[in-house]
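The complex is shown incomplete by one protein chain, all other protein chains being positioned as in the whole.
Order of writing sets the chain letters: A and B. Residues in each chain are counted from 1.
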Amino acid sequence: MAPKRTPAAASSAAASGSSGPVSAPSPQTTAAPSSLSSGPKTLTTNSSIFDIAHTVWQQYLATTPQRTLLLDAFMAFLVLVGGVQFVYCVLAGNYPFNAFLSGFSAAVGQFVLTASLRMQTSSPSSSTTSGEEGAFADYVFGSLILHFFCINFIN
Amino acid sequence: MAPKGSSTPCSGVTLKVRPCVAIGDAIRAHTGYLARGYDLVFESPKSDKLSLFDLGEKAYDHLLILPPRSKGFGPALSPKNIVNFINQDGNVLLALSGKSTTPSAISSLLLELDLHLATDRSSVVLDHFNYDTLSASEKHDVLLLQRPGQLRPDTKDFFGGEGVLALPRTAPHTLGDTALLTPILRAPVTAYSYNPKEDLSADDDVWATGSQLALVSAMQSRSSSRFTLLGSAESLQDQWFSATVKVPGSEQETGTANQEFAKQLTAWTFKETGVLKVGKIEHHLAQADITAEDLNPAIYRIKNETVFSIEISEYSNDKFVPFEVPANDALQLEFSMLSPFQRLKLEPSSRTENSTIYTTQFTVPDQHGIFSFRVNYKRPFLTNIEEKHEVTVRHFAHDEYPRSWKISGGWVWIAGLWSVIGGFLAFVFVWLYSEPTSAKTKKTQ
Partner (left out) sequence: MAESPTDVLLKGDSGRNTRGLLRFIILATIAAAAVSSRLFSVIRFESIIHEFDPWFNFRATKYLVQNGFYSFWDWFDDRTWHPLGRVTGGTLYPGLMVTSGVIYHVLRFLTFPVDIRNICVLLAPGFSGLTALAMYFLTCEVSPSPSAGLLAAAFMGIVPGYISRSVAGSYDNEAIAIFLLVFTFFLWIKAIKNGSIMWGALAALFYGYMVSAWGGYVFITNLIPLHVFVLLCMGRYSSRVYISYTTWYALGTLASMQIPFVGFLPIRNSDHMSALGVFGLLQLVAFADFVRGFVPGKHFQRLLTTMVILVFGIAFLGLVLLSVSGVIAPWSGRFYSLWDTGYAKIHIPIIASVSEHQPTAWPAFFFDLNFLIWLFPAGVYMCFRDLKDEHVFVIIYSVLASYFAGVMVRLMLTLTPIVCVASALALSSILDTYVFASNGPNPRSKANDDTPSEGLRSARKPEVGITSYLSKAFMLTSVVIYLILFVAHCTWVTSNAYSSPSVVLASRMPDGSQHIIDDYREAYYWLRQNTEHNAKIMSWWDYGYQIGGMADRPTLVDNNTWNNTHIATVGKAMSSREEVSYPILRQHDVDYVLVVFGGLLGYSGDDINKFLWMVRIAEGIWPDEVSERDYFTARGEYRVDDGATPTMRNSLMYKMSYYNYNSLFQPGQAVDRVRGTKLPMEGPQLSTLEEAFTSENWIIRIYKVKDLDNLGRDHGNAMAFDKGHKRKRATKRKGPRVLRTE
């Protein structure tokens, strides 16, 4: 059970994590609003969590390049697929366990690979040595291996 | 068969033993039967020529030992030699007599077989209710008994029949606890053991009484060689074959059935009856057409349907006949590894001219390992069947499990996997397609 739960926990914890760090540093944000200059709206000292999340969302939409948005859409799709599989597993049992594992880990693996690609491509100051094309080739390479293992494992 | 006598032996007629031949000796039977074609050799027990073995192999098939006139046996008939003879599949019929003291060699031989004689080795069985009033009205030492019936409801009866047996001066014995021993004829409940040379008053320790005293017993070794102990050698004599006897309280004089019984006894001892033979043993997967390659495979898989069949015939006097399991008995197949996983009744499925084929079908248990088909059929008076055939039961091979798409429960995940892959391909396509635009956006930024 635990292994299956972890990615879900990751996402839920991430959700809580998003509210955690935001609510606490809110006094700080007024002190340094300049760093969020690109945001459409600055935060006030006592803005609600919803506002903050909204701000973050607005900012995200504004600052993210289109290609990264594509990546994020794909990642969201993967989270969705993984989540559905996980919920199904919890509800309907995990009888062909290898099928569940390969289906679910395909989603998780693809997710982390895509996240890696996003890190490599989105931030120009990335410490990786290879360029964007190289990163993408790596990504395809890794994904193919992943798919091979998953198909082999699902039998 | 006839023991060698100092005078003329009754070579080769029926099973007659004259009083003069009560020395008891070895018999050779090459061709098979006593009166029925046995080739008999008579030897004095002390004879130097007598040897049960020839170059280490047994020289005779069967051995009939009658009580010797002298005090003991020669070196050829030492207990060790007789045990070796039995171990080499020789059959022995040993007759004792209450008239003389049994030699100590015989006593220790019997002890090896878990047959126990009275301590003094010269007792006879007395019965004040079942004696012959004509010949032993004083001594009461000629027992008159009905011929034995079935030993147990589930055994075959080889010694049954009408008539009365006369057992004069019988040396009694008791049986130990071995499963190899079977009594053929027990003393009646009113019988007791008595040593005529001692006073009866010394009855402080009664050795055994009643039906615990056996008069005729059989031992069948694990290799199915047979040993029969007959308490009364005299009952084999011509005199008692044709004697007329009378039970106390009865007015009627009857003849004895000794001759018939002697015939049955020797026939059984010398393996003319009650011999089982296993013919073909076949096992295979339960499927419609079986070719020769499919027979008796060395390896099965767990949860296979398997058919096992065994062919058994019984030798009866001069021919093999189909063996029928007694009414209350069952022939069983065990499929075992360390302990039986299956124990099934084998049902007769077909019958040939001289054999019955017993068959059963079962599912191999869900446990891999080295199993064996075992048929272990050991019954009194029948030779032992102990068949053991090892087969390997293996696990599912990697391609014998159901494929994942055959399990409907896994469809969701298969769909998930393929949607991931499809999504990946679409993504790659879109990514490659969008590259120039993104480059432009970068530039514009």
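Note that a contact is a pair of C-beta atoms (placed from the backbone, for glycine too) under 8 Å apart; a residue touches a chain by one contact, two chains touch by 3 or more.
Predicted, not measured: the structure shown is a model, and the values here were computed from it.
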Checklist entry - Which residue among B:Ala292, B:Ala327 or B:Ala397 touches the omitted chain? => result B:Ala397
Next on the checklist: Out of B:His116, B:Lys139 or B:Arg343, which residue would touch the omitted chain in the full complex?
Outcome noted: B:His116
Next on the checklist: Under the stated touch rule, tell me which residues of chain A contact the chain that is not displayed.
Outcome noted: 1-4, 6-7, 9-10, 13-14, 17-18, 20-22, 24-25, 28-29, 32, 35-36, 52, 56, 59-60, 97-98, 101-102, 105, 108-109, 112-113, 115-117, 119-120, 123, 126-130, 134-135, 137-139, 141-142, 145-146, 149-150, 152-153
Next on the checklist: For review purposes, identify every residue of chain B that touches the missing chain, sorted by number.
Outcome noted: 79-80, 83, 86-87, 108, 111-114, 116, 119, 151-152, 174-180, 182-183, 212, 219, 221-223, 225, 299, 337-338, 368-371, 380, 390, 392-395, 397-399
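Please note the rule applied: only the chains that are shown with their structure count from here on.
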Checklist entry - Between chain A and chain B, what is the gap in Å from one C-alpha centre to the other? => result 79
Item to check | chain A-touching residues of chain B, taken from the complex the two chains share | outcome: 401, 403-404, 407, 409-410, 412-417, 419-421, 423-424, 427-428, 430-431, 434, 437-438, 441-442, 445
Next on the checklist: Please output the residues of chain A touching chain B within their complex, sorted ascending.
Outcome noted: 65-67, 70, 74, 77-78, 81-82, 84-85, 88-89, 92-93, 95-96, 98-100, 102-104, 106-107, 110, 114, 136, 140, 143, 147, 150-151, 154-155
